[in-house]
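Each chain you see keeps its place in the complex, though not every chain is here.
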Amino acid sequence: MTTGLYVGRFQPFHLGHLDAIRHILEQVDDLVIVVGSAQHSHTLENPFTAGERITTIRLALQEANISPGKFVIVPLPDWDIHKVWVAHLLSQTPAFQVAYTNEPLTGRLLKEAGIKVEHIPF
Amino acid sequence: MTTGLYVGRFQPFHLGHLDAIRHILEQVDDLVIVVGSAQHSHTLENPFTAGERITTIRLALQEANISPGKFVIVPLPDWDIHKVWVAHLLSQTPAFQVAYTNEPLTGRLLKEAGIKVEHIPF
Amino acid sequence: MTTGLYVGRFQPFHLGHLDAIRHILEQVDDLVIVVGSAQHSHTLENPFTAGERITTIRLALQEANISPGKFVIVPLPDWDIHKVWVAHLLSQTPAFQVAYTNEPLTGRLLKEAGIKVEHIPF
C-alpha cells in the first residue's frame, strides 16, 4: 500500500485542491492531507481556523464521493526554522512514501529530507 | 447533527479507548478524536509520535468496523498556559457540541470555556 | 461594580487614549488597561518597552487626576494564533464585563469569545 502526502493552506479549499486530491488518489492508496499554517486565522490571507478548514475539506470530499477511509487530515503550524518544519511534519503525520506539491520551497525541503516528491499536473 | 470531542494521549491506544469511542458514537453523530501531548515521543511515558498514534487509531477503528466517515483525528500539543490550551483546541478542531472526558483538569478547563462535558462510563 | 477593558499599544500614549479612558471611566467603575504588543520595543513602529509604556500611562493618568484605584495596567504580548490571544488575555487580566475597542480584529475576537464589545466615540 502506498500513502501520499498533500500539503496546502486551503484558505479556502477550492476545486483546484479537489482536482489535485482526485489526481493523487489515482496514484496512491491512502492520502495524508496536511492543513498548513494551522496557527493562522482571522486575517485576509488566512481567514479560516484549522478546524474550519478541516470541516470544509471533509464536507467537500464527502460531496465528491471520495471515501473517508482514503484520507486523513492533519493540521500543522508553520515554523520559522524551515528544516525543522519537515521534522515536525514527519512527527505529526502517518508514514507516507511520496509527497505531492507544486510549491518550490516545500518540495525542496521534503527532497532534502530524502522524501520522494511529485508535481501535480494542472 | 451532534459532534462530540474525545481527548486522549493514546500512548498506546487500547481497548478502553475503543470502548469509550463506541460509547460516545452511540450518543453523537460525529466524533473529533484529539491526540493530546502531540509533541511528545521517544520517551517511556510517551513512546509514539502523534503520526504513529494517528495510524494506530485509524487501523484500530477500521478493524472495529467503525466507519471512517464518523470521526476525524486531530493532533494537539500541550501548552503550559492551561487556559490557552482550550483556545488552541477550539482553533484546531471542527466545531463540536459536547466533550467526553474523565480527566478532571481537561473537564474543568472545557467547562470554564462554556463547553458541555460528559463523563465516560467504564 | 462593572469593570471595563481597554486594549492599546500606546506607542506612544497620547491625548486620544486619555480621552478614551475618560469616556470609558464614565461607563464603568474600574478599568483594565492592556498594553498590547508588549514584547516589542526599539523599532520605529514600537519604540517603547512595555515597562516604559506602563510608566507613561501611570504618569499621564496621574496628571489627568484619574484615581490610581480606578485602573490596573497589564502588559500582554501578541500571539500569531489569534484565537489564543483572547484566551491569554483572559488568563492575564482581572475579570471584566465589557471591552472597549475600535480595532475590528480585536473586537471580532473578543465577541467570538462571548465578550460584550463597545465602540469608543471620537
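The letters A, B and C name the chains in turn, as written, and every chain counts its residues from 1.
In this text, a residue touches a chain if its C-beta (ideal position, glycine included) is under 8 Å from a C-beta of that chain, and two chains touch if they have at least 3 such contacts.
Fair warning: this is a prediction, and the values are worked out from it, not measured in the lab.
Chemist: Tell me how many copies the full complex contains, given that 3 of them appear here.
Modeler: Oligomeric count for the entire complex in this file: 6 copies.
Definition applied: only the chains that are shown with their structure count from here on.
Chemist: Averaging only over C-alpha atoms, locate the centres of chain B and chain C and give their separation in whole Å.
Modeler: 36
Chemist: How many angstrom lie between the centres of chain A and chain B, each centre taken as the mean Cα position?
Modeler: Whole-Å distance between the two chain centres: 22.
Chemist: Two or more other chains touching the same residue: where does that happen in chain B?
Modeler: 90-91
Chemist: Can you check the complex and tell me which residues of chain A touch chain C?
Modeler: Residues 39-43, 49 of chain A touch chain C in their complex.
Chemist: Once bound in the complex, which stretches of chain A touch chain B?
Modeler: Those residues of chain A that touch chain B are 38-39, 41, 49-52, 54-55, 58, 62, 67-69, 72-75, 90-95.
Chemist: In their shared complex, at which residues does chain B touch chain C?
Modeler: Per the touch definition, chain B meets chain C at residues 81, 83-84, 86-88, 90-91, 114.
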